[in-house]
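My structure is below; once you've seen it, I'll send some questions.
All protein chains but one are shown in place.
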Amino acid sequence: MTIGTGVGEIDRRLLMDRSVPGRKAFTLPESDVPTQELPDASLLRDDIELPEVSQLDVIRYFSVLSQLNFSIDTNFYPLGSCTMKYNPKINDELASLPGLADIHPLQPGSTVQGAIRLLKDLQDDLGEITGLPGVSLTPLAGAQGEYSGLLIARAYHQARHDVERKVAIIPDSAHGTNPASAAMAGLEVVTVRSDDQGNVDVENLRELADSRTAVFMLTIPSTLGLFEPNILEITKIIHDAGGLVYADGANLNALLGLVKLGDLGVDICHSNLHKTFSTPHGGGGPGSGPVLVTAELAGFLPKPVAEKTGNGYVLATPANSIGAINGFHGSFSIAARAFAYIRALGLEGLRSVSENAIIGANYIQAGLRDRYDLAADRYCMHETVLSASRQKKRGVSGLDIAKRLLDFGIHAPTMYFPLIVDEALMVEPTESESKETLDHFIAVMRQIDDEIDTAPELIHEAPHDLASTRLDEATAARRPVLRWSAE
Amino acid sequence: MYPDDLKYSKEHEWVRMEGNIAQIGVTVFAQDSLGDVVFIDLPDVGTEVGQFEKFGEIESVKAVSDLFSPIAGTIVDANSAAIDNPETVNTDPYGSGWLIKVEISDPPQLDELMDAETYEATLE
Partner (left out) sequence: MASSVNHPYIPSTDLERAKMLGAIGVESLDDLIGDIPVEHRHPRLNLAPGLSEQELATEFSAIAAENASSSNGYISFLGAGAYRHYIPSTVRSILQRGEFVTAYTPYQPEVAQGTLQAGFEFQTIICQLTGMEVANAGMYDGPTAFAEACLMAARITRRTRIGVLATADARLPETLIAYSKYQDIELIEIEPGATDIPDDLACISIQSPNFFGEIEDVGRLTEMAHENGALSVVHVNPTALGLFRPPGDFDVDIVTAEGQPLGVPLAFGGPYVGLFACKMAHVRQMPGRIIGETTDSRGRTGYVLTLQTREQHIRRERATSNICTSTQLIGLMVTVFVATLGKQGMKDLAKLCYQKAHYAAAEIDRLDGFLVESSGSGTAYFHEFVVRCPGSPAAINAALLERKIIGGLDISDRSDNGMLVCVTETSLKADIDMFVVALGEIGAAQ
């Protein structure tokens, strides 16, 4: 028998391997109605293979699993473009109130006035923040919001009988969902270059914008964490060519109270409630990606949109709606959390969020610029993109650095994105983190840089002390095992 | 690294001629850029392919690349051993990691390809 050492001795057996026939974790009440005849046996399943474990087994197993995760609650998580800020616990509590959690989406409107009013108020607040008053909260994630935005653009051009507009101009620095969504919307993707400062190459854009341009998709601030200095000129070029400007609002955390997208010539944007507005990321969702548009485009929004009428609130279908892009009304309990967040911060609080996010990212940039190349040599917004190209020449890649950070309890920054930066490491601290945490991160990054010369094997074999060390992703893809099986 | 007896395309494919059958694969540079190859998608025998046209895809864990035929012709064989064991493209790219065999339709196209020295120079 071996003596347990803690981390190394975690019981990772799968549920089916823990199952013992006859064990149960739950009982249901007996039926209180007269017995009803079952259908013909040919319609019924013979048996079902599912776990048989005790209730303590369930609690212990999933509790132990949770402890294998890094999370915002337990670790600094400077993932660029993900805005891993504190998820306030009061938001989870309030969204779980029975009057909000136990209501069916198809209940008569008169029985859910509180819910619809919450949606309307959130629509109004998001419209106010972005300067784009037409809002639908139905998209279930940023990618759905983005796709909705593109459908709206196409519907707008078609309504004006401008049917040849089928091109989406997208910067080479864009997130992968942008061209994926454009392709789904039947748009041809044309790439515009970035200049060596990470800005959209305005002359290249001027060449590309023409009568076939349906939409220009811009992330603002960009995926390099930079605000387009030529934004007014850019939106003018697109509008002069008859196209619409779509802004990917993933990086909205830099702009709250500092500028309105609508004032800059943006026609359509989406926001990520699970980034800017603190709703939990959940290990990969659920998210919420509201789509926001100018008043002129509001008639095309996906249904439903919450509206205030003479005697209450209703869920309505806009006049020229692109239709329903999913089942019901969007992620209501996520919307409830975001609304609680906005109400808790208020006007001054939201402005402070962006101010501190920007200061924190620049502080990290200032503390590391002598050791790590910057993607662009200028002040950043809420995130800074470093390049590990100097380190790569000395034998250590961005990936290695990311893995070594895990040993210090710090989640790696976003890696290898944007694609136009070599060995990119995108760092977004958010306003939730204290100066001590930022100082610690700077010190650790400097230490890792030293280790390249003094102890490179520490970096190449990182991480060392976690429940898993580097995992064999090649074998996982070559010979996929995608579920438990009996052998 | 780049055998002298092969011809090379700028899309990092190599060609070995056996009579009028071209055996085609990807170079050491290609498999190194991709990383561990996990999946290869090759065409059916009988498919016609044009010069520098896409004939398939090669995937690693983190990337996917199109495969372009350096010469035009008809596919007469696809390496099912490489499909079953994609790692051979990494370990033996010029040997058992070959991808397709093409019966070529236009021999002068071979002259448009690079020799080993020229190809290697393009990699710097």
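First chain written, first letter: the chains are A and B, and each begins at residue 1.
The working rule: a residue touches a chain if its C-beta (ideal position, glycine included) is under 8 Å from a C-beta of that chain, and two chains touch if they have at least 3 such contacts.
Fair warning: this is a prediction, and the values are worked out from it, not measured in the lab.
**Q** Who touches the missing chain here, A:Met16, A:Ala316, A:Ile420 or A:Leu458?
**A** Of these options, the touching residue for the absent chain is A:Met16.
**Q** For chain B, which residues reach the chain that was dropped from this view?
**A** Those residues of chain B that touch the unshown chain are 38-39, 59-64.
Just so it is clear, only the chains that are shown with their structure count from here on.
**Q** What whole-number Å value describes the gap between the mean CA coordinates of chain A and chain B?
**A** 39
**Q** For chain B, which residues are in contact with chain A within the complex?
**A** 35-36, 38-39, 59-62, 85-87
**Q** Under the definition above, what is the set of chain A residues touching chain B in their complex?
**A** My answer: residues 416, 473-474, 477-478.
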